Every structure is written in structure tokens, then in C-alpha cells.
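Handing you a structure now.
Missing here: one protein chain of the complex. Every other protein chain is in place.
Showing chain A:
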Amino acid sequence: METHPVPEVEEAKKGRTKPKKEIDSLDKIEAEGVEELQEKLKGMKISKKLKKKLLKEEAERQKILAYDPAFHCLKCKEKEGIIINRGDRSCESCFKQGCIHRFKTNLRNSLKIWKDNSNLICVSGGPNSMAMLHLMHVSLFGESQRKMFFKVHIVHIDDGVVYGWDEEKRNTNIQLFKDACEKYKFEYTILSLESVFDVEKLNPNTKEFTPPIEDSKEYVNHHYQSTEENAEKLRELLKYPSELCSSREDLIFNLKKWLLLDFALKFGFKKLLLGCTAVKVTSKVMSEIAKGRGLSLPNDVCFVDDRYLEDIKFMNPMRDYLLNEIQQYNKFNEVSVIERTSISLNNSKKAKKLPGFGSMNLLCEEFINELQVSNVQTVHTVLRTSNKLKLGIVEDESKNYCVLCYGLVDHATNILEVGSHIKSVSLEGELDLMESENDTWNTEFEQHLCFGCKRIMENAVDKERLIDSLPTFIKENAGL
């Protein structure tokens, strides 16, 4: 919303000179400032109500006259604007209110969350999701005119194995999460990422899943620990995707998604809220395109992604929050967060020499952050572009979901997208040609993957072992 002071001044004047029966002569009152007006009104025959109104209008007019867009808050026009966002200044209290207001609007208008009780807030503990947790708390329990009435449950995935955290570090972070939930009066559940190896059945195509646990409240404030055996399986699996181009990060992201889906199915949650903010979403648009994931991209970055079984939806209520907004919000509200180093910052010499440390996600995030500095409309424009794209869902049996990422299975439009269509050349110039993309993506497993995931397989350190170490339900979904 962009409002400018000038028309508002005119608006206020107009209000003052609005013709009303009893005060035709008001046009002639020429007063500057509340006090002068008060003085002049003394000798006039007008009602108290109107007097009050006129004085209020004059006060408003004076405020706007004194308003300096280079100093004052745009919203209240009184306090000093200490936060600058896309050229507009706001004061601390207006800024906080703005954040909350937008969050509620997103919940109501974009996510259509009103009264249902099946909302699951997924909190990794990073700045974005911790800000979301606070916003959710204020929206539900804060002092505001427009209260919201729905129940939420908070879930956190402990991914300490991925980062190689020791017991102490894991416990500290889990405690941080628990403390936040208790402070905000939310019930929570903690899952371990390695539990994904215990998922029994979860098939995006046949829509089969482990039967729900009826009427059980066992998950409330519960920490589901996994086994050391599972932890070892996860460590083994993570050895095989390429360390480049975010293959490993993306695999972990997808494992989390499967685990969350399994949890939601077991306990009847329908709406899963993630903490993806604007820069994340925008960089994701860029990186997914570069990874050949254009088909699933619109779903991956939209407000409501409804492609999942049993009407489960993943949602991004924070989709339009900028990085500095989150930082400021967390600072003002003293929100504590779990610190993580990016997984892609691995130690191999090859990766270190590459842009973004070999991570496509990081490269795109850096790019967007830099561009946002020189052009404040960048994030906004990319989000708008992605809104214009068609969402993809499987409508008929000719299409399938990818068993690794729940994207749509898609094929090369031309074999030259895969690479060369030539296998070998004889000295006489005879060509041995590829018949299809399956000459490159040649395992049974790869036939159940989207283009982007086939690239993960193609670039894997060891494709066979990567497939071998995947959780059983994923292999079963590919008929293995």
C-alpha cells in the first residue's frame, strides 16, 4: 500500500468544508492550528458535537502538515520512522502492528484459516519459523480488536544428525524450542529426522498410507526419539548424493516433508504451515528453475500447495515477508532462534572453490539478496511472476507424482535437454544414437522420478547405493 501525504491534506480540507446546513459560514473560518480554531469557534453557534469534530479534523490536518516522509513514520505520521522498507518509514509500534496485521490477513485471505483445528505449524527453529511462532501467538492470544479463533499444534524436526551435533547441542536446541512453545502456550511434538526410516506406508500415487491413530493424544508435548540404527542409516544415505548443486540439501528437505506428511496423516492434521519468507521463496524460484524443476515450481512457492493426499495442504503464510522485516521483528520481540550453518558449506576443496560453495540454493539466495539491495522491487516482482504460473496437480492416470519429491514426473522435451543424443561415432562417421532419455536415466527407480530428481541421481556420487540407502517406503513406491 502506497499512500502519500499530499492527497491526504486535501482530503482533510475537503472534510472541513463539507457543506452542512447549520454551518454554511464555516468556509469563512480561517484558522491555523487547533488553538486558533478553538478561539474562533468560541463565538459561534454550533453544536458541541460538530465543534469536537472540527477540532479533531484540524489536529489531523496539522499532523499531516508537520509530517516529513524523510523522518516520520508513514502510518502514524507522528513518531520517528526507524525502519525503512521499500522507501517507506515506520516506527516500532506501527511496524509490529503491520507485521501482525499482514500475518492475519494472509491467514484469513490466502490460507483461508478461520476456525479449523487441524493446523500444524512446522518450526525448524530458524529466524523465519520462530518469527512465525511469535506472530501466531500474538494473532491468537494477543490484545487486538480482531481475535482469531483456531487451534494450532507445533511440530519440530530434530535434524541434529545431519549437522553432526553432539548430544548436548541437540538438547540445547530442543530445549530452546520447548521453552518457546511453553512461553507462547502452544502444545508441541518433536520428531527426529531419522524416524523417516520408520515410515511404513506413504504413497503419493496409490494414496495408501499408514492408518491414522484414532483419538490418541499421545503426541502432545511428546518427543519421539529415534534409534541409533536409524541415525546410522541417515548418515549412510547422505554420503551418496552429490555435494554440489544442493542435491543433499534438497534430499534432506524432501525427507522432512515425507516425515511431516506421515505425522499429519497419523494424527489428522490437514494444514501444514511452513516459515518460508520472501527471499527464500524468491531464491527458490531461481534455483528450482536452474535445477530443471520448473513444472513443480509454482506449487513449491505458492501460498497454498494442495497437491497432497487426503486433502493435506502445505502453506506459506510468511511468503511476503522480507528478510530485514523478519530480523527487525525478531529483534523487537526478543525472539531467540536455533543457529545452523548451511549444509552446503562442506569442506571439500572442489565445493569451496565454486560460487555459492557449490550450492545452487545459496548462490541464488546471495544473488537475490544483492539484487534486492540495488533494486527494492526484485523480490516483489519475482513473487508476482510466480503467481501467474499454472499450478500442477495430477488429474488423470497418465501423470504421476515423483516418489522422491512429490513433484510431477516429467520427461525431457527434447533429448538434447538430457545431454547429447549421440553415444559414439565410428571413424567412418556412423553414429550410435540414444533412443530416449532412459539411456541416461537407466534404472527402474529413475522412471518414477521428476526431471529434477533424475538429475540428482545422474550426478550422485554412487547412484546404486543412493537408491539402496533410501527409506523402504520410498523404494516400495517405485516398485522396488
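Note that a contact is a pair of C-beta atoms (placed from the backbone, for glycine too) under 8 Å apart; a residue touches a chain by one contact, two chains touch by 3 or more; residues count from 1.
Here, contacts and distances are computed from a predicted model.
For the chain of the complex excluded from view, the name given in UniProt is "Cytoplasmic tRNA 2-thiolation protein 1" [choices: "Cytoplasmic tRNA 2-thiolation protein 1", "Geranylgeranyl transferase type-2 subunit beta", "Mitochondrial ribosomal protein S18C" or "Ubiquitin-like modifier 1"]. Only one residue in the set A:Ser47, A:Ser348, A:Thr381 or A:Thr472 touches the chain that does not appear here, and it is A:Thr381.
In the complete assembly, the contact with the undisplayed chain comes from A:Leu371, out of A:Leu50, A:Ile100, A:Leu176 or A:Leu371.
Among A:Ile84, A:Ile422 or A:Val461, only A:Ile422 touches the chain left out of the display.
Contacts to the hidden chain, counted on chain A, fall at residues 244-245, 285-286, 288-295, 297-298, 354-356, 358-360, 363-364, 367, 371, 378, 381-382, 384-386, 388-391, 410, 412-417, 419-422, 424-427, 429, 431, 451-452, 455, 459.
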